[in-house]
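Only a single protein chain was left out; the remaining protein chains are all shown in position.
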Amino acid sequence: MHVHFLDPYRPRSSPVHQLDPRIKLTLTIAFILTNALVPAGAWPVYILLFALLVSVEILSELGVGYILRRSALALPFVLAALPVMFTMPGPSLTSFAIGPWTLTISQPGLERVISVALKSWISVQAAIVLASSTTFPDLLIALRALRVPRLLVAVFGLMWRYLFVLVDEALRLMRARAARSGESEIPGARRGGSFIWRGRVTGGMAGSLFLRGIERSDRIYMAMLSRGYDGEIRSLPLPSLRLQQIAILAMILFFFILLLAFAFLIWG
Amino acid sequence: MHHSIEIENLSFSYPDGHAALRSVTLKLEPCEKVALVGPNGAGKSTLILHLNGILSGSQGSVRVCSMEVDKQNLGRVRAQVGLVFQSPDDQLFSPTVYDDVAFGPLYQGLPPAEVDQRVDEALAAVRMQDYKKRVSHHLSMGEKKRIAIATVLSMRPEVLVLDEPTAGLDPRARRSLIRLLDELPITMLVSTHDMLMVREIFPRTIIMDEGRVVADGLTEDLMSNSELLEAHGLEMPKV
Partner (left out) sequence: MLFSVAPMHIPDGFLSTLVSLLLWLITILVVGYALKRVSADLGERQVPLMGVLAAAIFAGQMLNFTVIGGTSGHLMGAAIATILLGPWAAILVMTCVVAIQALIFQDGGLLVMGANIFNMGIIGVMVSYFAYQTVKRLAGGRSWGIFAGGFIAAWLSIVVTALAVALQLAFSNTSRADIAIPAMAAIHALIGIGEGLITLGALAFVYSTRPDLLKGGEQAAVGGKFVWVAGLLVALVLAIASPLASAYPDGLMRVAGETGFLESARGPLFNLIPDYNLPGVSNQALATILAGIIGTLIVFFVTLAVAYTRRRKSK
């Protein structure tokens, strides 16, 4: 009926969408790896990588705003890295007092935190572009090309098929619970029950989800058997890569290596 | 004399842009039994979800038992409006029948003796007193649907709202459920495709189509208007 709100894929006719999924996945991983290897403090390299990323985002016609909004969700984890700002040894930039403690921000510490935040933010956007420009079946092809075992890929496929069904079930369970979460007129009645009770009720909901899942899997298995399934995963062979796609891959990988070499020479 | 349900100019669109409700207005008096019919996608389920605040409209207002359905009143509203969804499996999430029926009163913080009494009451109302210790999962569809009704009756609501109560029931279970709905002395709004049931026990019918209320009146008047029915994807089964 409608596109499920969870599915990130957005169909467009951009060159990024049309790029072979195997190439896309390889490039995304290479990009994230390049990002990870860039030494802290190599700001110009980060800028170039970011420019490359934004160009790809524009090319993909997904909307830079959409990508930036989605990427913001990954940032809260940066809080975990914040303390390093104060604790890494090195020339200090500034210090201030909070209550009885004096906190000193060191230059290497600040650089490290900003590097981590940048790497993380840039990598997340690359992953978003990949997920939003590639259909799930295509992603499975890419995984197969990366030699992920066929059994695992088959399980992924089935999980994806039933993901939305089960997520909808979970949402309905929560709605049903909400519909019974009322407030009585009796004054002083403590609403909500104990948190232990609430936890166990939620567990019951999870149990119901799992149980129905297991029984559903029995029915799926029977349907598979009825179509001749014998336990072995067979799939069509992957089409061979066109020369043009390989050329794109080689060019971009080469560019990454250049960037990294440049980065290490100067900042390594 | 307050209306049990009062909806005025309610409009709602889903995040993907689909306009599910367009300026819906309707009122239900206490103890009225009203059927809500219409083709799939008419907005019946969407409307129902507004009655206890699970969804809230972009425009217009919903008042239940003289209370505005908004964030502050959510708790009180949910105690007064018993919403029973279409699939009982997604509503019976506790290990035993007793646990599921007791959830509502327990959540409200009622004392154990009171909770027990409410459970007995609710199960008696749906004629399933012997099922207290049973495991919901193993019951038949008809039994599950009745238990699902009991799970909201235990809150002693003023209004009962049901989404497709007879869907998927065999003739005997259906007959049983229709009798039950007929006997329950409570304001009722039922969304359904079961036109025979509508004619049998609901004096008033509301027809919805494409997010709007297209007809609202006596069941016998609407049912005899075959052009109206056909225009909105409905038909009276030939008797």
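Going in written order, the chains are labelled A and B, and every chain counts its residues from 1.
Here, contacts are C-beta pairs under 8 Å (C-beta built on N, C-alpha and C of every residue); 3 or more make two chains touch, one makes a residue touch a chain.
Just so it is clear, the model here is predicted, and its values are computed rather than measured.
Trainee: Which displayed chains does the hidden chain touch?
Mentor: Among the chains that are shown, those touched by the missing chain are A, B.
Trainee: Can you work out which residue in A:I32, A:A145 or A:A189 touches the chain that's missing from view?
Mentor: Final answer for the missing-chain contact: A:I32.
Trainee: Which residue, A:V124, A:I141, A:A179 or A:L249, contacts the hidden chain when the whole complex is considered?
Mentor: Considering all chains, including the one not shown, the answer is A:V124.
Trainee: Have a look at A:Q18, A:S55 or A:S235 and name the one touching the chain we're not showing.
Mentor: Touches the omitted chain: A:S55.
Trainee: Just the residue numbers, please: which parts of chain B touch the chain that's not shown?
Mentor: 93-96, 135, 137-138
Trainee: Residue-wise, where is chain A in contact with the chain that is not depicted?
Mentor: Chain A touches the chain not shown through residues 6-8, 28-29, 32-33, 35-41, 43-45, 47-48, 50-52, 54-55, 58-59, 61, 70-71, 73-74, 76-77, 80-81, 83-84, 87-88, 90, 108, 111-112, 115-124, 127-128, 130-131, 136, 139, 149, 151-152, 154-163, 165-167, 169-171, 173-174, 192, 195-196, 198-211, 213-214, 216-218, 220-221, 224-225, 229-231, 233, 265-268.
Quick note on the criterion: only the chains that are shown with their structure count from here on.
Trainee: Can you give the whole-Å distance between the Cα centres of chain A and chain B?
Mentor: 40
Trainee: Touching chain B in the complex: which residues of chain A?
Mentor: Going by the criterion above, the answer is residues 1-3, 5, 169, 172-173, 175-186, 189-193, 197, 201, 204-205, 207-208, 211-212.
Trainee: For a test of understanding, state which residues of chain B touch chain A in their complex under the given definition.
Mentor: Residues 14-16, 18, 41, 49, 52, 54, 75-80, 82-83, 85, 87, 89-95, 99, 103-110, 137, 151-152, 155 of chain B touch chain A in their complex.
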